[in-house]
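Presented below is the structure to which this report refers.
One chain of protein is taken out of this complex; the other chains stay put.
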Amino acid sequence: MSKQEPEVRKGEWEARLADIKYSLYLLRKNPLVITGTIIALFFIILALLANIIVDPKLAYPEGYPGNMYPFERKFMWNANHPIQWGPGISLYTGPEFFPLGTDSYGRDLLKMIILAIPVDLYFAAIITIIAAVFGTLLGAIAGYIGGIVDEIVLRITDVFFAFPGLVLALVFASIFGRTLETLALAIILVWWPPYTRLMRGQVLSEKEKPYVEALKALGASPLRILFGHILPNSIFPILVQATMDFGGVILTFSALMFLGFSPSPAMPELGNLAADGYGHVFDAPWVMLFPGLTILIISLAFNLVGDGLRDVLDPRLRR
Amino acid sequence: MKLYEYVIRRLILLVFVLFAVSLLVFYFTRGFPRGMAPWTPYIHPKMTAEQIEQVIKEHGFDRPLYEQYFYWLRDILRGDWGRTGAWAQGLPANEVFFNHFPYTVELSVFATIITVGIGIPMGIISALKNNKLPDHACRIIALAGYSTPAYWFGFMLQLIFFYYFSVWGLPHLPSSQASTLGKPSITGIPIIDGLLTGNFAYAWDEFIHLILPSFSLAFISLGFLARIVRASMLEVLRQDYIVMARSKGLKERVVIYRHALKNALIPAVTLTGIFFAYLLGGAMITEYVFSWPGVGQQALRAIFQGDSNFILLYSLVFATIIVISNLVVDVLYAFLDPRIRY
Partner (left out) sequence: MKKQNRTQPILEVRNLKLNFHTYRGEVKALNGVDLKLYPEEALALVGESGCGKSVTALAITGLLPENAYIVDGEIIFKGENLLKKSKEEMREFRMSECAIVFQDPATYLNPVLRMGIQLKEAVLLHKDALKQMVIAEKRGEKIGYQEFLAMKTSQNQISTKGYRVSRKKINEMAEKLIMDILKLVKLPDPERILKSYPHELSGGMKQRAMIAMALARRPSIFLADEITTALDVTIQAQILYLLKELRQKIATSILLITHDLSVAAEIADRIAVMYGGNVVEVSSTRAIFKKPLHPYTQLLLKAIPNILNPTERLESIPGTVPEMINPPSGCRFHPRCLYAMDICTKNRPNLKEVEKEHEVACFLY
């Protein structure tokens, strides 16, 4: 390892810092991105504090263990209807005000949504990060090594692209049980190919650039070149893609839960809560309206940020 | 490389992909009998345990997986895709598929028309008024589009346009299902059949039923198209030949329509092609929400019933559509951009 390579790296980081400062400057000028960031941050903080604000036990009234299935519904349609809006009588705690109404188990919807947010955000984050990391690494290796490795990886991604993703995820969940972890794994399986293609493309174009040859002449090992230089240079589009994917993952995750793949119908999760309102869309629309709206807002926030980032990073749109 | 060489190469790739997909799906749907019982289409609840055993042996579900795969392969090459439908109602899987496919086609075509009709102008306006109010408005609508949960949006549409409208006494759009007014059958595609046979009432009824689901599907994707058109248009507008066109003294409208658009829309066209193909695979969730009798709805049913035959058929058709559409789009690109042609 030559002595000059660290110098090269230092230079690269300085240039990147200047780039980042310029990007932030452009971002600040964009009101939509700022709105998106604020909303996203709001939800993240909410997620972190959720279990403090709202007592998690409220999700499983009468002491029912969370994962027991089936869940016995004692309160059927009668005068004391469990689904209410506004001022009403809670089935569990007496008179109460329900700002967003109740779900069909008579729980305060607002509180349930707050409890559900961390679940969705947490899993969406895990899925996105794992899929992105795996996909990126695969793409980087395929792009850099080229040859037969590249061919194989390309074919594999082709297969996965041609796959009906939702079907695979559902089948997976059917087989391996309806836990959140299986669902997450199923989604990861389907979500990694775009990162591979993206990264591979980046690596292929970076490989041809003169600085790579220079690094090779300095004696840097392929590993160092790939992970120390090419990767950081190509990371921005990946970040943008990941931010936008975050919204998409939340949608997919909750959609699968909506279709019935949750471990327990009472579990606070946004798709699950929406599914609860399936039978009562017309007479109690709020049961589906608010959880879905929440998903929309969270997803929109992250998409705004990602979209703004993409605009900023587009080299052709920079001054 | 020559055009037909390229096409042949891609078709070989298709065969490979189909094999891979079938292997994967086969493994998952038949390899885990505890999770998904592949013999469900052939039994009904009144059967005793021995009768079930009988059915299993009869159809070979107790044989090792690779044997099963081989038999399945042999069967499909003879055109027998097995039976589908729970409780031994067993219609042939391919019949069921092709009975429902026309509905999906209808939905896809309409949704694509709406997407293109709204998405492309939105993208163009966004680009022309970059960073001004129309751009911001379009951007929010576009992003809201693909941040919206499909199931939620479908129901909200139904809530407003069906339920509330009828409550308020406004003419309302039906909530779900394709038209049930009796189905003449030439192409199998309801609207076209209605028009071809002169049964306009039927065609109109079908059209009314199509509006909400198509719009639901379209809303989600038009945002994406609009963003692509916007980016593409912005890039084109920065090109030197646009300056040249302006320098000739051409009216701005001519510059945009004649010079800029043709270049900018090339990626949009290809994207629309891919999107349409994807829709043809059946938008499961939307079909579920609207009880639309398309292929997606059937696929969902099949998964819940552990019906491996249908799932396999569906996956293979889906994969074929995707690969072929990618191929078509790539070839189309070559036709649209004269630089690549020669």
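First chain written, first letter: the chains are A and B, and each begins at residue 1.
We adopt the following convention: contacts are C-beta pairs under 8 Å (C-beta built on N, C-alpha and C of every residue); 3 or more make two chains touch, one makes a residue touch a chain.
For clarity, every value in this text was computed on a predicted model and none was experimentally measured.
Chemist: In the whole complex, not just what's shown, which of B:Asp62, B:Asp75, B:Glu95 or B:Asp337 touches the removed chain?
Modeler: In the full complex, the listed residue that touches the missing chain is B:Asp337.
Chemist: Out of A:Tyr22, A:Phe42 or A:Phe97, which touches the unshown chain?
Modeler: Checking the options A:Tyr22, A:Phe42 or A:Phe97, the one contacting the hidden chain is A:Tyr22.
Chemist: If the hidden chain were put back, which residues of chain B would touch it?
Modeler: On the side of chain B, residues 239-241, 243-252, 254, 258-259, 262-263, 266, 336-339, 342 touch the unshown chain.
The rule we apply is simple: only the chains that are shown with their structure count from here on.
Chemist: From the mean C-alpha coordinate of chain A to that of chain B, what's the distance rounded to whole Å?
Modeler: 24
Chemist: Sort out for me which residues of chain A touch chain B in the complex.
Modeler: Answer in residue numbers: 31-32, 155, 158-159, 161-164, 166-168, 170-172, 174-177, 247-248, 251, 254-255, 258-260, 271, 274, 278, 281-282, 285, 288-289, 291-293, 295-296, 299-300, 303-304, 307, 314, 316-317.
Chemist: Okay, in this complex, where on chain B does chain A touch?
Modeler: 13, 16-17, 20-21, 24-25, 28-29, 32, 35-36, 136, 139-140, 143-144, 146-153, 155-156, 158-159, 163, 227, 231, 234-235, 238, 281, 284-285, 288, 299-300, 303-304, 306, 311, 314-315, 318-319, 322-323
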